[in-house]
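Worksheet: one structure, shown below.
All protein chains but one are shown in place.
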Amino acid sequence: MSTPTLDIRNLTLGFKGYTGFTEVLHGISLSVEPGERVALVGESGSGKSVTARIVLGLLQELRTARIGGSVLFEGRELDGLNKRERHALRGKAMSMIFQDPTSSLNPVFRISDQFHDVLRRADPRITRDAALERAAAILAEVSVRDAERVLNAFPFQLSGGLNQRVMIAMALANEPALLIADEPGTALDVTVQAQTLQLMRKLVEEHHTAVLFISHNLGVVREFADRVYVIYKGRIVEQGPTRAVFEGPRHPYTRALMAAVPRLTGGGIPDIDEDSPDFGAPLETHDAEGRA
Amino acid sequence: MIPLARLLAKRLATSLIVLIGVSMLIFAIARIIPGDPARIALGPNATAEQIADLRAALHLNDHIVVQYGHFVADVARGDLGVSLYTNRPVTADIALYLPATLELVLVAGLMMVGIGLPLGIWSARWRGRAADNMIRLVSLLGVSAPSFVWAVILMLLFAFYLPLFPIAGRISDSYAISSVTGFLLIDTLLQGDVRAFGNAAWHIVLPAFALALSGIGQAARLTRANMVETYDKPYIEMAQSYGFPARRIANHYAFRPSLIPSLTIIGLDFAAMLGNAFLVEAIFAWPGLSRYGVAVILRKDLNAIVGTVLIISATFLLVNIIVDLLIALLNPRIRYSQRPA
Amino acid sequence: MTKSLKLLSIAAMASTMLATAPLSAQAGGVLRLDEVAVGELDPAIASDYADSILMFNVYDTLVLPAQGAPGHVPHLAESWEGDGTSYTFKLRDDVKFVSGNAMTAEDVVFSLDRMKAMGKGLSYLFANVEKAEAVDASTVTFTLTKPYAPFVASLLRLPIVDKQTVMANLGEGEGEMKDWGAAYLTSTSAGTGAYRIVSHNPQEETVMEKNPDYFLGVPAPAPDTARLRYGLEAATVRTLIAQGEHDIASQWLPPEVIKALAANGAQVLTESGTGAFYVKMNTTKPPLDDVNCRMAFAKAFDYGAAIKMIAVTDTVSQGAASTGAVPVGMFGANPADQVLTRDLEAAKQHLAECKYKPEDFTLEISWIAEVPVEERFALLMQANYAELGVKSEIKKLPWALFAEQVSKPENTPHLSQLFVNAVTGDPDTLLYGMYHSSAAGTWQSPEYLNDAEVDKQLEAGRTAATPEGREGAYAALNARLMEIAPTIYGYDRQSVFAASARVKVPALSDPSKAFGLDGMGFTFRLMEVAD
């Protein structure tokens, strides 16, 4: 068996604040194989976004954060890397797509400038012309026809869908091994969201990129992911192949999530009784598709 | 560029209205001064007849509205009248003193931007760390004392006790620089006299720094506050997740968007230096408009008061317009209010 | 902490002097001095000390004061004679203006006409002069409306201007003479003086250089260039001198600063004798319309503390104890050892006899904003009169505002502090303007005194034909002024200047070379500057 692109083991996270220590992640484990699309599903505040930021190494720089457990990227322990090495991974070996494409692009710089900076991560000496050429090529891959106009524009001059494609193009520009997609396109129109997701799926398949897909939207997850982890209050409560989880949810939280599926655009947390003792139920693992 | 032109036209029109308002305000203030300007001007030994003549010549016997009419007509011809104090045209006096003040204010403005902004950037980048706390403390100290206190302290430290800088004036006596622009830093270079330029620059350091200190503090505080806010924006997280260098994130991705809201205030602060220059010029014997301004106010020199305040206000408005244009240039949302074709 | 700071400061000063020594050597031949702004270059407008320095160097007058002695000596005039209402002057024929034009009787006539027509500055000195006429190119006759003993002295204030140059540069104005060349003469000079204008900025600096064609010649050791700067802060002057970048400080430096400079090796120059410090009481305003109240305030004033305040060193002071209404050295003065002193008991007695009670009035003590030492006198008086149970408030007045307020008796403060000096050196120009009833309500006469006896003696003093006659008149005047106490005669003034060691100014350091006229000591051609 090949080395997983991402292997998280018993990850814990806590913050030290004025009111004392608050633990946010209570020891989660998950893995993403090369080229595999894995979804991490949970409501907001469940800990899915911080997990992504730990993988990117962003939280490690926060002085109030206390991180335990281990994160292995392509077999290398992130904690064992120094700051510079960890930094070197970002934007090259792994990249990220955000929820709201328009506000994730800097409003005062042209797309071209920002693209140039992205490409410079892989090739620090890349000239502006070369960068533009490369950017245009990648934009074409995400079905952007007039790449020149888009590159020359500021984010606020483009539609949300177009910005989302720009984001996807940027994310894949440096051929990363891992792409983290944090609620991609939630801020967009449903149809546009669906289109861009499809586009993204096509691209990651072509590029054989592993994806950690973070979402609260099961409908989208079902379309996109090979495997699903359900996270709830800092714990993984259920995991397994997408089909298995969807067809036979075992954990009450997963079932509650399922009940909310029709609300495709998401935004809502399942309306269930959180005090139910069921929520403390142990991790449910689906053993389908040959995984032990 | 059409939106820019429209913006400029709009701001100029508003400024003109405001300037007319200022002229009325200051004109009214100057006319209700107790005491007879004619008598003050002619000095202690003037006869009643001479005073009556001068009053007539100054239209002082007319209704204030008529006086204002005369004044506006004169201003339209570029005539601000004759100073009752120096017996010279007010425009000539102002032309003589304004460059020195502007030079001081401009250099102070450069210091404010050149030192204040980097401090603010640095502070925001290392927010919460020791460097940040130091900068915050120092910049707050900077804004907490009037510029004359800084002038006195700087002078005492760096001109008296450690005589590193000259104590007064714009340039040493031994340099004869003919005035072309009135800006010594430019005139010396125009004459190709590098040593004189160095000497003039050496003279301007302390007064400009004393004047700039509160502006530096203000600029640093503002930049920091706005940048800290910006650091929470998704596009900064995006830049970080792509591993852009921290320095580039601070200097470009976080700084540029934060600069736009800061600029208005920085512009106002810069313009306020025109007034604060009065305090610094007094200490460093800087031959600028301020000393003239204080002198004419103390002597109730009508024409000169109105002229000086008008010119300072016009400069103030001009600075604000420039700042607005700068903001428009920096903020693509204003520059490209329409989508490009 | 004090000690270490002081040590540091001294060490720093010493190193400054060392560091800047080469600088001052290269300055060579330049004389740097300062005065209060503004420097007025137009002879018809010039009036104060700064203006006088300019006048005495870029212009000449028909006569000069004799050095170290009373009387006048010929200058542009070779000789003169007069009989009380008519004076005839014979002019030198070898004098040229800086323009190259020869100086003739026409220029003298023009200068007087211009002065009288413009009516500014010191033109009032010539109120009694009916006309001047050119008899021939080198003879001029002045006709007076009535005898005026100090006429010759007043000519010290009539700088002779170049008629041809002025006429060629008339500015805008109404009438035949337009502005009388005022616009031109406020920015440059048209005189015969030993120095000519290089540049002039009335707020900042006037630069003058030697006039190589001066009719008396300018001695080589005299400064080649003189820079008169205006409005320097005391602290600035103090450091510039310590750093060897300034030569003569203005007399307006506070005594403490002169003291500090003297302690650091600066020389102290003095110019004495023609003026005094006065606290003038508005005799029209209650309670000062009662002579007993005035006497009370005069007696309660602490003359000793005032003298102590202005002492510069053990031997030099900005003033000498006053002996009465006329400064020592002038006609009618009391002997120098008969000094006024504080007498609180007498003051209380006078106050008891005054028809106003202390609890019924508040005394308004003004001081001139431009003269910081007056604030201290104001505080001194406030404290002195508090001992009499008199309340007072202190009011700071900028000079221009003060001069305007005194034009009406009801606006004039109770007490006004003034330094007055005889502009021509003659007692008439000191006393007449202050005390004659016809002169009431000018900046010199906020007393609004109206006393027949005083008027009589003042007229006698200016018309008396002999020195003895004048002495008698002024002695009587002095006695009368002491009796009715319109003024507190603070002290006889002496101007003190701190100066660097590289200048020699005999007129300000050697009593036998002194002119006895304010500002004349700054005749640059008589100075020496070490190279």
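Per-chain numbering from 1; labels A, B and C assigned in written order.
Methods note: contacts are C-beta pairs under 8 Å (C-beta built on N, C-alpha and C of every residue); 3 or more make two chains touch, one makes a residue touch a chain.
To be clear about the criterion, contacts and distances are computed from a predicted model.
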Undepicted complex member, UniProt protein name, chosen from "NADH-quinone oxidoreductase subunit M", "Hydrogenase subunit", "Na+/H+ antiporter subunit C" or "ABC transporter permease subunit": "ABC transporter permease subunit"
Contact list for the unshown chain, restricted to visible chains: B, C
Among B:Pro3, B:Gly21 or B:Gly198, residue touching the chain not depicted: B:Gly21
Touching residue (missing chain; options C:Ala386, C:Ala465, C:Ala501 or C:Ala530): C:Ala386
Which residue of C:Met115, C:Ile248, C:Met309 or C:Cys354 touches the chain not shown here: C:Met309
Residue in contact with the excluded chain [from B:Leu60, B:Ile177, B:Val205 or B:Ala225]: B:Ala225
Hidden partner interface residues of subunit C, rising order: 1-2, 5-6, 9, 233-235, 238-239, 254, 256-257, 260, 305, 308-309, 369, 372, 375-376, 378-380, 382-383, 386, 392-396, 398
Where the missing chain touches subunit B, by residue: 14-15, 17-19, 21-22, 25-26, 29-30, 32-34, 133, 136-137, 140-141, 143-149, 152-153, 155-156, 160-161, 222, 225, 261, 265, 271-272, 274-276, 278-279, 282-283, 293-294, 297-298, 300, 305, 309, 312-313, 316-317, 320
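Criterion: only the chains that are shown with their structure count from here on.
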Core chain by centroid distance, with centroids computed from Cα atoms only: B
Higher-contact pair (C-beta pairs counted), A-B versus B-C: B-C
Mean-CA-position distance for subunit B and subunit A (Å): 51
Cα-centroid distance, subunit B relative to subunit C, in whole angstrom: 39
Complex contact set, residues of subunit A against subunit B: 56, 58, 63, 87-92, 95-96, 98-100, 103-110, 117-118, 121, 149, 152-154, 156-157, 170, 180
Contact set on subunit B toward subunit A in their complex: 128, 233-235, 237-244, 248, 252-253, 256-257, 260, 330-333, 336, 339-340
Contacting residues of subunit C [partner subunit B, same complex]: 8-9, 12, 15-16, 19, 26-27, 30, 32, 37-38, 42, 45, 47, 119-124, 182-183, 186-187, 201-205, 227, 231-233, 235-236, 239-240, 243, 245, 369, 398-401, 403-407, 442-444
